[in-house]
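Here you go, one structure.
A single protein chain has been removed from this complex, and every other one stays in its place.
Right, chain A next:
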Amino acid sequence: LGLALCTSSLCAVSGATFLYHDYCVIGAGPAGLQAAYFLQRAGRDYIVFERSHAPGSFFALYPRHRKLISINKQYTGKSNSEFNLRHDWNSLLSHDRRLLFRRYSRDFFPNADTMVRYLEDFASLLKLRVQYNAAIIHVTLEKNEQAWNGHYFLLTDQDRKNYKCSSLLVAAGMWVPNVVNFPGSEYVEGYETVSINPEDFTGQTVLILGRGNSAFETAENILGVTNFIHMVSRSRVRLSWATHYVGDLRAINNGLLDTYQLKSLDGLLEGDLEDLAIVKDKKGKLHITLRFYLENRNISTGIDSITLPQDELDNFATRAPYDRVIRCLGWKFDFSIYNRSLRMMPGKGNIKKYPQIKPSYESRGTRGLFVLGTASHSVDFRKSAGGFIHGFRYTTRAVHRLLENRHHGVPWPSTVYPITQLTNSIIKRVNEASGLYQMFGVLADIILLRENATAFEYLEEYPIGVLAELEMQAGRKARNGLFVIIMEYGRNFSGADKDVFYYNRAVGEAQHAWQSNFLHPVIYYYKHLPTEREMRLHPPDWPLPRPNAIHHIVEDFLTDWTAPNAHILPLRRFLENCLGTDLRNFFAESCFLFAFTHQKLPPSCQQGYVRMQGLLGSQELRQHAVQAGLLQDYTHTDFPGDRPPDSHHGSQEHLMRDHGIPLRPLQHLVKAKDE
């Protein structure tokens, strides 16, 4: 190591030359470019490696039939750009308004070529530093005490060029096709190569392995020209509108379900693919049999000697021979390029296609290695949107913020507000924030209370999985209690086998908000930051440990949570009771009265009126408040000791504290989703 010679960005270690960057990003797909954008904006030293000559090489090939199933909503009736991102599943985050996907395509489900073009523009317009035609084929570690994480990452590309980085962001995606091996699997065509020309399937009988969107998309394409299509997979079909998970079968692809249930020859079967075997007869037809029939047999003796299931069970479902078998089983992460020392391990169970990572998106095996994009979906697999552009664009930003804090001492961005803005700040966010909405249950807004609860600090879109480590990860103090704001579906609402259209599924009354089923904001209050142990032991089905208090804002048909009585009022009551204070707004006149009659003032008078920012209010408004019994009109009190005849209300004081009961406004009329 004595030979090590380092200049600012060029290191030569024992003969090999390393190009050094603080951050290396593998992959210039959506996640890699998104990470690059944030690194660039923060002025960090980074490089992106892309094996292809252009960004988004996955989208250049997939989906094979070229129709993206991520929605591209042109119109929402709103100009709020943040809100509109809730219904834009394709754009990446940037300050550049040219880079909104709706400027690229008018299709609700755009063509994949548009995505490629968009990514190219994103990289070039923002001048992101991407090294194309650089396929990283090996990653290893170099121990070094000076390094940020105790080691450097050494990367080698296909030309044996070497790179060295302090932090490695893996945004390589999931591109290795899942393959099953069974006798006869050599007759199976892969999704990645199968013809997409329907004419090639005319009059054929097709078996499709798999039950994901790619399988259904393939079926959809040839539905009209085939004799029939059968589809086989291990588990039953999961419909995204029942599971509220965008990765499950989307309605746009489910034409085959329609024809199956409407008795049009197509069909679905459940069975373990591992037990399957395929034999080819002389005419080239493919017969389905089971692996155990083939055991102890010599296949080469020809089809006639092989027992087929229908020989024993003459109504065996897939007894008809197939012309083609197509495999559409999805993709997995490429684990092959990482040296063993990085301990990049596959997850367990249904997330084995993903590398193991922590809720902070850092690899479980290697400090300083973060997994971004689709490959990071193990955190919220089958729950939220972390495996999709409209989800991981936010988690990538969260990772960037964690890195800024860890490596550059830049704490998580936050805004400090006076406590009077507490209700407002929450209402603003739950109504427009797209990160909370897309990454429901994963990213949360955090409100850290300052001492005596006179002010608070607002942190946006923090990963709740690392809530216990907030002080360390975000660089912000949480000494005086905190609120966590997340979005949730009803606890028992979503699921592959759930009826999501049952009668009376929508809750309209604020007092029953906790039974809301559709996505709605939930606010958790903790007097203390939950510990890691509490996080581990949180109740099943709860995203977070048991709070000191909880509030649900009742689900809303329009996802517009600004109704003064149904949404804002219960929220205020919740916040008031958590803080033990009165968060009502008062007109200057009321504050004036309080100033002369109370030694203490409510926060809105204290932070507004007393600081000469009182709300005088127009004549009409004061009139309304008087009519509502919330403000007393003293102008007509001419007689000492007398009260106005219409008032057996007692002093204004009483009303202030106890609110004369106004007419329940009829704007209260509540929707129900099924009406």
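Convention: a contact is a pair of C-beta atoms (placed from the backbone, for glycine too) under 8 Å apart; a residue touches a chain by one contact, two chains touch by 3 or more; residues count from 1.
Here is the rule we use: contacts and distances are computed from a predicted model.
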Hidden chain of the complex, named as in its UniProt record, picked from "TXD16 protein", "Ferredoxin-thioredoxin reductase catalytic chain, chloroplastic", "Ribonuclease P protein subunit p20" or "Prefoldin alpha-like protein": "TXD16 protein"
Residue of A:D121, A:D323 or A:E534 in touch with the missing chain, whole complex considered: A:E534
Among A:R319, A:R364, A:R450 or A:R622, residue touching the chain not depicted: A:R622
